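Take a look at the structure set out below.
In this view, the complex is presented without one of its protein chains, the others remaining in place.
And now, chain A:
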Amino acid sequence: MSKRIDVSDLDIYYGDFKAVQGVTMAIEPRSVTALIGPSGCGKSTFLRTLNRMHEVIPGARVEGKAVMDGVDIYGSGVDPVEVRRQIGMVFQRPNPFPTMSIRENVLAGVKLNNRRMPKAAADELVEGSLRHANLWNEVKDRLDKPGSGLSGGQQQRLCIARAIAVSPQVLLMDEPCSALDPISTLAIEDLIHELKEDYTIVIVTHNMQQASRVSDRTGFFNLEATGQPGQLVEMDDTTTMFSAPSKKATEDYISGRFG
């Protein structure tokens, strides 16, 4: 249930503005890849190109290749809907569907595939996904209550349960803890540790301690000046990146001497 993605020479545009330039990176299966860098350097934009969410913004487009399992997800015959079903995403702010109960939220993605599911199988999937997201014990008695009634951290774990319920190959996380308190953040980080047994995970974070805690490999994005496109400065094993980065910009950023 996990695949690698090889990105080569990816340029990302908003209309005529080139937001990110020339990204080449390999995302390993069953590992956590963290993307760090200052605000506006294009790391979230890059993340959103990996499941073709970038192009829902009018005028946004991509040049280059991102190959998963031998197939370029930007190939001409590839349906973006199909890509998104295989590459799940968790957003910066928890976004469970407010009109659905906790149970319905978990099943939201599965229902899209129009699979008529026997109730027993659905129950099993709900429990499995919620257990996997470390949320089961907290919500098992109120599965029919609205998902928006949970705390922020619980909502985010519900969103993770919703994303993994469809058994994606890859899980993208766009600053999943930035709206959460420290305890909820720790819960999510623990969860990421467990999830990487089964999934390929890419996480964008502003928090460098978080990157060093959860990730196996880290990529550092930066831009040379405002108005210039963002670039992947370097990418390496997380321990190397945080102890002996090869580029000076990386070292400055990580040690807080940035800007």
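Just so we're on the same page, contacts are C-beta pairs under 8 Å (C-beta built on N, C-alpha and C of every residue); 3 or more make two chains touch, one makes a residue touch a chain; residues count from 1.
One rule holds for everything that comes next: contacts and distances are computed from a predicted model.
Q: Since a chain is absent, check the UniProt entry for it and pick the matching name: "DNA polymerase III subunit delta", "Phosphate transport system permease protein", "Phenylalanine--tRNA ligase alpha subunit" or "NAD(P) transhydrogenase subunit beta".
A: Checked against "DNA polymerase III subunit delta", "Phosphate transport system permease protein", "Phenylalanine--tRNA ligase alpha subunit" or "NAD(P) transhydrogenase subunit beta": the hidden chain maps to "Phosphate transport system permease protein".
Q: Identify the residue among A:G88, A:G153, A:P176 or A:P245 that touches the chain left out of the display.
A: Within the whole complex, the residue contacting the unshown chain is A:G88.
Q: Can you say which of A:M25, A:V166, A:I192 or A:I254 touches the chain missing from this structure?
A: Touching the chain that is not displayed is residue A:V166.
Q: List the chain A residues touching the unshown chain?
A: Its contact residues with the unshown chain are 51, 53, 56, 58, 81-86, 88-89, 91, 93, 95-101, 108-109, 112-113, 145-146, 148-149, 159, 162-163, 166.
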